[in-house]
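Left out: one protein chain. Kept in place: all the others.
Entry: chain A
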Amino acid sequence: MTLIDLANPTRFLALTARVLPWLAAATIILLTIGLYQSAFAPDDYQQGATVKIMFIHVPNAWLSMFVWGVMSVASLGTLVWRHPLADVAAKSAAPIGAAFTFLALVTGSLWGRPMWGTYWEWDARLTSVLILFLMYLGLMALWRAVEDPSRAARAAAVLTLVGAINLPIIKFSVDWWNTLHQPASVMRMGGSTLDKSFLIPLLVMAIAFTLLFVTLHLAAMRNEILRRRVRSLQMMQASRVAFSSEVGTGSREESASKEAGAA
């Protein structure tokens, strides 16, 4: 099955029906392994047991940017290739991305209070992630505000691509500015600075959360396709009702004029 085959929503629905149970099972297995490893990971010599918060904070922080990246590629698909599923993919990813960004902010705050002595600091990393969260909410509002899905898709695609400028700002904010947030310790030149006892549970949790995103995204895309079918069928139903009432009114007017003529 090629990408072009998947442009057909009916084929896409058939694929999701086959793939979703396997994806859900793989997500549950990996999440279970990741949570077990996180629970029994050793305490950090500085952070103590609060290092366990990192095992959910970091995957959510990665996904907050990854999901916007997926939406940006989908937006290119909408604007350049007019792929029928591109807009569906972008629209259904937004609430999931917003949820991951919310979790990154909340778990980061809950880690910051005992480690930094504050829940929040207006430093470059925290502020740029908050802006990302607000952009997710803005996009979701835009999709709800415009009734015609194709018009909403184009506007949302432009906004998504403009918002993608924020991704390198988030990534490099800790290098460009003097921030309270620590610099990258996993994806950095020269390799990870984390010990294996922390790195392995972190990577397992990251893969598990990524699988969770893929599963939820495919399921949400399936729902969006069905929602659009409902909308088009309801419009068809409404036009039939309007047509039949017009025909009814027309025949009544016709008979009324005949009656007037006879009189």
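Note that contacts are C-beta pairs under 8 Å (C-beta built on N, C-alpha and C of every residue); 3 or more make two chains touch, one makes a residue touch a chain; residues count from 1.
Criterion: contacts and distances are computed from a predicted model.
Chemist: According to UniProt, what is the chain that's been left out of this complex called? Choose from "Heme exporter protein D", "Circadian clock protein KaiB", "Fe-S cluster assembly protein SufD" or "ABC transporter permease subunit".
Modeler: "Heme exporter protein D"
Chemist: For the chain left off this view, which of A:11, A:82, A:151 or A:188 is in contact with it?
Modeler: Spelled out, the listed residue whose C-beta touches the missing chain is A:11.
Chemist: Which one touches the absent chain: A:61, A:96, A:124 or A:157?
Modeler: Of these options, the touching residue for the absent chain is A:96.
Chemist: Per the definition of touch given earlier, which of A:82, A:113, A:151 or A:188 contacts the omitted chain?
Modeler: Considering the complete complex, A:113 is the one touching the chain left out.
Chemist: Since one chain has been left out of the picture, which residues of chain A touch it in the full complex?
Modeler: 10-11, 13-14, 17, 39-40, 43, 48-50, 52-53, 56-57, 60, 95-96, 99, 102-103, 106-107, 110-111, 113-114, 212, 216, 219-220, 222-223, 226-227, 229-230, 232-234, 236-237, 240
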